[in-house]
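For this view, one protein chain was removed and the others were kept in their places.
On to chain A.
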Amino acid sequence: MAQTVPRILAIDAGGTMTDTFVVDEAGAFTIGKAQTTPNNEAEGLLRSFDDALHYWNIDRTSAAPHLGAVVYSGTSMLNRLLERRGDGPIGVIVTAGMEDYFRMERAVQTYAGYPFSDRLHVVTHVHNEPLVPRRYVKGVRERISFFGEEVVPLYDNEVRSAVHSLLQMGARAICINFLYSYRDPRHESEAMAIAQDVLREQGSDIPIYLSSRSNPVRGDLARLNTLVVEVYAARPSRQQLFNIRDRLKEEGSSAPVRVLASYGGTVSPDVEWLVTTLISGPIGGILGARRLADTYQFENVVCTDVGGTSFDVGLITERELLTRTEPTVARFLLTLPTLAMDSIGAGTGTLVRIDPAVKRVTLGPDSAGYRLGVCYEPGGVSVPSITDCDLVLGYINPDYFLGGEVKVDRDRALAAIDEQIARPLGSDPFSAAEGVVRLLETQMRDHLYGMVLGLGYSPENYRLLGYGGGGPLHVAGYTQGLEFQDILVPSWAAAFSAFGGACADYAYRYDRSIDLLITTDAGAREMVAQSLNLAWQDLHDRIADEFLRDGLNPDGMSFVPSVRMQYMGMLDDIEVRAVWPMDAGEGLTDLVKRFDTLFAKIFARSARSPEAGYFVTKAIGVGILPTEKPVLPAFAVGDAKADPSADKGRRQLFWRGEWHTARLWEMEKLRSGNEIIGPAVIEAPATTLLVPPGHTALLDQYRVFHLMNG
């Protein structure tokens, strides 16, 4: 153990716990947990790092100098946005007449994230509290058309007076977003120059941000939201990230600190637009899954993450991750390239009730969250949760919750389920608890099945990976009846997102709306190819600048060009890899073919509509520099029979209407090659893997379980 040399530190700083995942040269890893310290995240992070290192018997000062890579992901920006603890006041300048953006929003933001029933139940819809009060939003007359024509020139006097009055009101930053600025940024640039003059005159140095610079893409509200969220929630986190970098440096680390971005790359905390790192936690899991897929040479993987409040599903299809460009985050429409993940509000904390009028079980939408459920008395929850059901059914060990650190009371859970669920239905508490769990797992199953079908595939084409706090416990249930090629549960499922972060590339991504029509006309094709090449050159240069700023040589960068395109007339584009430089002949023909194939796969072949031509909406560039990533060590595969030291005894568990005697195993003590036959429960401090009757769990050379039916 003394020779262990930690090389990679990956951090997932959640709202309550900070997970660290530390990897050594040989790929061996250790997991640490500590409470998050929101005011100074570096503190909690270091404690979590200590916790991880103590398993290896080394201390932080001797470990830090060996680090070659540090990757951070976290929810602090998102929480700042959700809890409205952002920076401000922010001054906003928009096209005159459009000053009500934040108050009117778009109605979709009034029910974003609601369950089916509340989307229908309109009395529940509410507007977001605006991030920028109305009086801080100033309109100036100007108009650029969809075609990029200047219809109304920029009224410079109005810009001056807007900036004056924002300064007077104490604005600490100014954001500018004009209609169609993505098409032609000249008015935004002119407005910035005028604003800078005013600032100089007034002796002010507040920053000015342009939407045409941050995200030059169509969608006026989403573009403005993204720009303002950058200033409101993302930038204030920069200092936190710098603190983390400084503290690790003090401990002797010389590794650069990188932050996980929503498109799946990692970037420096100095990145120009930090909002790209707004969503990072759940993204980590998909990247970890891609790492496993590469190791195992899998083409298609369904990634499933069961948390306390949500069930997130992402898909790796033909080794590719899908990217969306207009996600809704914290009830805001954003223009943010984000790895596609679809979530439903179903997790281990989901609360269970009976509708008294119609005697129906309802799940959620609220969740006990960190308060777990009725079983955890100090949490003060009086309505049973899924965790309560799991406990009653014998799936969870009441004495080993978080390694025994949290005491949970099975009798309390049982009484609540009996009184609130079973009796109103005229059932016994165990059948009721199992029914509830089955219903939840059915919702999860429908959700992931819908996603697979939506891509034109079926489960037979995929392997499924289950992780997150509740994944190993419910994966057998939510995959039941679906013929996946394999079901995998990594033994480090609880820290899988942090692991995934460590697997991310060092990569910057830029998108730009271009709106070009590909037809058969040779002249037009030449123009398309030229415009694309120019756009990629520009994106390439911007990314090279980012790397230069990080003190790195961009010459070693690999540049991945792609486009988003659609059939002319459709409104939804999909992302297609491209070749740079692009030629107007075969190059474009190949691009179109790749698009046709991808479209048919995602939607329906019959919906292909090439008649009116193809529309290229965006040019996209991703620049990647090589970085150190964890290797997955292969252990020798031994006996199918587990070592007796792993045997923890037996427990009764309720499965499909019957009680079974399950064997209990300590996960840590199982070895590669061991086969655990269900009914069994494999326990680790932060994870419980349920192996139901009729199932077998095989631990492979990478310490990943394969859950098999039969």
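Going forward, a residue touches a chain if its C-beta (ideal position, glycine included) is under 8 Å from a C-beta of that chain, and two chains touch if they have at least 3 such contacts; residues count from 1.
Assume contacts and distances are computed from a predicted model.
Q: I want to check something: the complex is missing a chain, and I'd like its UniProt protein name from "2-hydroxyacyl-CoA dehydratase", "Xanthine dehydrogenase large subunit", "Acetone carboxylase subunit alpha" or "cytochrome-c oxidase".
A: Choosing among "2-hydroxyacyl-CoA dehydratase", "Xanthine dehydrogenase large subunit", "Acetone carboxylase subunit alpha" or "cytochrome-c oxidase", the correct UniProt name is "Acetone carboxylase subunit alpha".
Q: Touching the hidden chain in the complete assembly: which of A:Asp220, A:Asp305, A:Asp550 or A:Glu575 does that?
A: Going through A:Asp220, A:Asp305, A:Asp550 or A:Glu575 one by one, A:Asp220 is the residue touching the chain not shown.
Q: So which of A:Arg410, A:Arg438, A:Lys669 or A:His706 would be touching the chain we can't see?
A: Considering the complete complex, A:Arg438 is the one touching the chain left out.
Q: Any idea which of A:Asn157, A:Ser382 or A:Thr597 touches the chain not displayed?
A: Residue touching the absent chain, from the options given: A:Asn157.
Q: Can you list, in ascending order, the chain A residues touching the missing chain?
A: Interface with the chain not displayed, on the chain A side: 95-100, 103-108, 110-111, 116-123, 125-127, 134-135, 139, 141, 143, 145-147, 149, 151-153, 155-158, 179-180, 218-222, 355-358, 360-362, 425, 427, 434-436, 438-439, 442-443, 446-447, 450-451, 453-454, 481, 567-572, 602-604, 606-607, 609, 611-612.
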